[in-house]
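As you look at this complex, bear in mind that one protein chain is not there, while each of the others sits in place.
Presenting chain A:
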């Protein structure tokens, strides 16, 4: 009998063009390469300089998401771009895709959206695949049991030219999450709690496999939220073994296999889960039953606390280095140690990003806006992850709920997640955000970000202060 293998090892082994040796890394075949406007232009330049072609345009897909505005369409139905540098970047991607025969969901296209939202939505993300993109949140696609990770621009060039990457085999880490989530506690709270427990460097060098009762009971969209933030825990990739929930999600999507091919694919996918007795290099654990809604108080995603806990005090930190880091973070955030975050006034609420901008996220947020108003003085941006999500939400009337409450309902894109387009948090202002990074200046110079779930963000939007969503639930 062959040696029991983990999910990761099965996918890795199946994509080896050449195994690694002490002298050389493995040559790993890539099934799907997603590209966007920000991290690809220099790779195409390199290709042209060397006279190379794109080896597999049919395994490559482009979308526009990072530098695009999310302002509503004008009377001509066009989303206006005014930043000249963004215009040139978008133009460059259009030109590169046309010249090399790569399909592109451009701004205004009915399928355009955040790269990690559209892959799964189109059925392109499937179990057992290798998926890369010049973007660290490519880990999102691991929710389907794919090996998916972010790469740099040099590597984007490697994949364009050869459909392969040079990789050293990462180590494996089982992330066991037992128990069941209580009401008002979400997948976002699981991943924020995990990173708070193990730190932002805890996963460096590992691929996570999330498992346990809590993970099994989650929907695909919730699993994506968790895998999305694997990188915030330092892991390049996070995976979930595919199961019936996965197959049901994929069935019928535009790029999913059809009919007998689908049945055959499901039979293959069922062989992917980690074998009984397979060994992981490391293990992390978390109990979902004990979790409360989480929120961050500092300037990295590991600086998170249960929403009803006080901001940590430097004197409670175990060593001088973490004291210094906490001092620096609290100075930036303008927060006092030992004080609760609950009740802290907020200026902006952002509901969106590849972490939490799918239909189920918007539905969750909408329940607190229904019949309520956005608190005075608070700007609320609700930004669907893709045009498809936007349309589906509108078909259910969610857009009306947001707009009637006084929130902005915008076009699909990365928006205020990264302070690259016009959607920003002003200097010194506080934002509760459903995105994934609270780094200094991430949402705009001087912006003060508190990461939380869509439920917490929505509850905060209607009260104007950091609010435990459970207090608004009946």
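Simple rule for what comes next: contacts are C-beta pairs under 8 Å (C-beta built on N, C-alpha and C of every residue); 3 or more make two chains touch, one makes a residue touch a chain; residues count from 1.
Basically, contacts and distances are computed from a predicted model.
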UniProt names the one chain left off this complex as which of "Cytochrome aa3 subunit 2", "Urea ABC transporter permease subunit UrtC", "3-isopropylmalate dehydratase small subunit" or "Oligopeptide transport ATP-binding protein OppF"? "3-isopropylmalate dehydratase small subunit"
Based on the whole complex, identify which of A:184, A:419 or A:469 touches the chain you can't see. A:419
Of the listed residues A:31, A:222, A:361 or A:468, which contacts the missing chain in the full complex? A:31
Candidate in contact with the missing chain, chosen from A:4, A:80 or A:152: A:152
Across A:6, A:112 or A:126, the one contacting the chain not displayed is A:126
Can you name the residues of chain A that touch the chain not displayed here? 14, 17-18, 22-25, 27, 29, 31-32, 38-39, 41-42, 45-46, 50, 52, 55, 57-61, 66-67, 83, 85-86, 88-89, 92, 101-103, 124, 126, 128-129, 134-136, 150-155, 157-158, 161-164, 166, 168, 170, 200-201, 204-205, 231, 234, 236, 255, 265, 300, 302, 321, 325, 328, 418-420, 427, 437, 439-442, 445-446
